[in-house]
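Next up is a structure, given as C-alpha cells.
Left out: one protein chain. Kept in place: all the others.
Chain nomenclature is as follows: A, B and C, assigned in order of appearance, with residue numbering initiated at 1 for each chain independently.
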Amino acid sequence: MYSEKVMDHFMNPRNVGEIENADGIGEVGNAKCGDIMKIYLKIEDNIIKDVKFKTFGCGSAIATSSMATEMIMGKSVEEALKLTNKAVAEALDGLPAVKMHCSVLAEQAVKSAIIDYAKKNNIHIDGLEDVKIDDEHDHHHVEEE
Amino acid sequence: MYSEKVMDHFMNPRNVGEIENADGIGEVGNAKCGDIMKIYLKIEDNIIKDVKFKTFGCGSAIATSSMATEMIMGKSVEEALKLTNKAVAEALDGLPAVKMHCSVLAEQAVKSAIIDYAKKNNIHIDGLEDVKIDDEHDHHHVEEE
Amino acid sequence: MEKRNVYMDYAATTPVKREVLEAMLPYYSDLFGNASSIHKFGRDVKGALDRARDEVAKLINADSSEIYFTAGGSESDNWAIKGVAFANKDKGNHIITTKIEHHAVLHTCEYLEKYHGFEVTYLNVDKEGRISLEELENSITDKTILISIMFANNEIGTIQPIKEIAEIAKKKGILFHTDGVQALGNIHIDVKDLDVDLMAMSSHKIYGPKGVGALYIKKGVKLHPLIHGGAQEKRRRAGTENIAGIVGFGKAAELARVNLDEHIDKLTKLRDKLIKGVLEKIPYTRLNGSLEYRLPGNTNFCFEFIEGESLLLSLDMVGIAGSSGSACTSGSLDPSHVLMAIGLTHEIAHGSLRLSLGDMNTEDDVDYVLEHLPKIVERLRSISPLYEKVTKGGNDNV
Partner (left out) sequence: MEKRNVYMDYAATTPVKREVLEAMLPYYSDLFGNASSIHKFGRDVKGALDRARDEVAKLINADSSEIYFTAGGSESDNWAIKGVAFANKDKGNHIITTKIEHHAVLHTCEYLEKYHGFEVTYLNVDKEGRISLEELENSITDKTILISIMFANNEIGTIQPIKEIAEIAKKKGILFHTDGVQALGNIHIDVKDLDVDLMAMSSHKIYGPKGVGALYIKKGVKLHPLIHGGAQEKRRRAGTENIAGIVGFGKAAELARVNLDEHIDKLTKLRDKLIKGVLEKIPYTRLNGSLEYRLPGNTNFCFEFIEGESLLLSLDMVGIAGSSGSACTSGSLDPSHVLMAIGLTHEIAHGSLRLSLGDMNTEDDVDYVLEHLPKIVERLRSISPLYEKVTKGGNDNV
C-alpha cells in the first residue's frame, strides 16, 4: 500500500517535536476528520533555521509531515511557500489516491506556519495573499457509482 | 436417485411387448407430459394369463410399468383392480417424490385395461365403477415458496 | 470398446483444471487474509485479486476496472437486470429479452413483471434459435430501458448477432446486457468491439471453480447494487471477496485465453464428427440449433418416440454423462422452453439429448458414444408405444 519511503518516514519521522518560542506555528486539520498537523518554525534572516512537527493522524499524515519538514529545512521563507503537496508526495515515491489529502494537509501546515510568522512579525511575503487554508477539507470521500 | 430395483426394472423390464388380439388394452398419459403407458391383457376365466406393456417415458415410468405387470400376472381381475400405486412404488423399494406420479400412471394403466376388457365383454366387475382415469394428471409441479 | 467414463456435460459444469486448483490452494490457509484489511495478511491477497481481475478482463478485451466479481452467472444476470431496471425505473419500465434465455434471466424478468411493475417483451427465435433484428427494433418503445439477449444458448448452442443487437441498442440509447456464460472461453469475445454494456460470466463453465463469476460493466454504466454492504468491488458488490475462488477464475481465464484457438479447433472437429455420426446412425433424429452459429462444443439432438430421462439413465449405465431438456429431468411439467421456442412439439422435445464437449474429450470418447447411443435409442424405442405405431406404418413421423 505505502512506498518504502512513506514507511521509513512513518516509522522514523524526522523533526518530531516542538520549538519553544517558535517564530511561526501552523496547525491544520481537525480531530473529527482524524488528522491534525502542527508545524513549528524557527526563522532567522528569512531562512528556516529549524522546523519541528507533531501530527495526529494516519501513517501517511505522519510521513508527509516528516517529509515536508525535511524539504523546507534551511530554505528561505519564499522557497518554503512554494512547497506543493505534489512535491511532498513525489518525494515519498507517491501516495495512494485516498491518501493524497495528507500531502495537501502538509503543504497547508507549512503555509499556515508562515502566515503566522508573517502576522507575528507584521511583514509582507510575496505570494502569501493567495494562500487559502481550507480546514473543512473534504478528504477521501468515495463516490458510490 | 433410484433404488436398485427401479434400475433393474428399467434396464431389464419384464413383459415388454404387445399381445395380439388382447382382451383388454389400456393406454394412459400423453406425449405432451412425457409419459404414455400402454398395457395389454390376456384374460381367461377371470384370471390374467398374460400381460405386456409398452411405455414412453422416464426411467421410473418404465420401471413402474414393468413392476405393475409382474404384480398382476396370474391374478384375478378383482385382485388386479386392487393394485395401488403405493404398492407398486413399495415393491420397487420406493420412488423419488417427484416420480410418484409414474406409479399412479401404472395403476391407472392396469385399471383402464380392465375397463376396456369389461366393456368389450360387457361384464360387470365389482369396484370398477369407482375408478377414475385422470388423463390430465397434474404431475410433479413444484410450488415456488 | 471397454467401458469408459465419458463426460459430455461441459455446458452444465466443467472440472477444475489442475493448474487452476494449484493456483487457488495457497489462498485457503496461508494467504487467507481479508483483502480489505491493511495489515500484511490483507495486503498479501489484494494483489492476487487485481491479477485475477486483469486476466478476466483480458479474456474479453475489457478494462480491468470494468470487471466486478460475483458468486456466479446467475448472480451476474440478476444484478445486471434488476440493477439496471431499478436504476432506470423513472425513465421507463420496459425490458426486451428472448424466449430462450437461461432461467437466471427469464425468471428475473418474470419477477420484475409480476412484482415491480415492469413490462417485458420476450422475442421469438427462428427454428435455429436466432432472434430477428427486425422484431427487436419493432419491439423497442420509448419506455424501453434494457435489452437482455444471451450471447450463446446453453441448450442448443446458438450464437446471437450480438454486435448488431448492440448497434441497435446504442442507436436507441438503451442499455444492452448479454448473458455470456456459455460463450466465455468458447468463442472469441471482444466487448470493446461488440460494444455491449453488460455481460454476465461464470467461472465453472471454463474449468474454474463453482460459485464465482463476474459482471462486465462498461465504464459509465449505472446500475443499483444487488448485494449492498461493504466497500468491496468499488462499492458495487458487497461481501468479503472469495479470494481463492477469484484466483481460480483468473487462472482459468488465463488458460482459456491462451488455449482459445486450439480449444475451438479441437471441439469443433469432435462436435462435427459426433453430429455426423449420430445423424447417420440413428433414424428419426434431428439436430437442434444452427449449423453456422453454433458453440464449438455443443450438440443437441431429438430422438423421436423416446423420452430424455430414460435416455440419460441408459447412457449413464454405460458411463456417458449428458443432459436433456426433458421435463422429467427438471421436475417441471413442461419440456425445455428453448426447444418449444424453436418450434418443436412437446412430444419431440421430450426426447432431447444435449452432449456438450470439452477439453478432456477425445476422438475415442466420440467413438464410444457412437457405439452405444444407437443401441440405447433402439432399445428404448422398442419399449415405446409411439414407435410401435411407426414401425407398423400407422404414424407419419408423429
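Simple rule for what comes next: a residue touches a chain if its C-beta (ideal position, glycine included) is under 8 Å from a C-beta of that chain, and two chains touch if they have at least 3 such contacts.
It should be emphasised that the depicted structure is a prediction, and the values quoted were computed from it without experimental measurement.
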For the chain left out of this view, which of C:168, C:321, C:340 or C:370 touches it?
C:321
Taking the entire complex into account, which one of C:92, C:161, C:211 or C:277 touches the absent chain?
C:211
Pick out the residues on chain C that sit against the missing chain.
5, 7, 9, 12-18, 21, 28-30, 32-34, 36-42, 70-75, 77-78, 86, 102-105, 107-108, 110-111, 115-116, 202, 204, 209-212, 224-231, 238-245, 309, 312-313, 315-316, 319-323, 329-332
Which chain A residues touch the hidden chain?
2, 7, 10-11, 13, 16, 18, 27, 31-38, 54-59, 61-62, 98, 138-142
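Heads up, the rule we're going with is that only the chains that are shown with their structure count from here on.
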Please work out the Cα centroid separation of chain A and chain C, and write it as a whole number of Å.
56
Give, as an integer number of Å, the spacing between the C-alpha centres of chain C and chain B.
39
Give the residues of chain A touching no fewer than two other chains, as numbers and ranges.
none
Contacts with two or more other chains, residues of chain C listed in rising order:
none
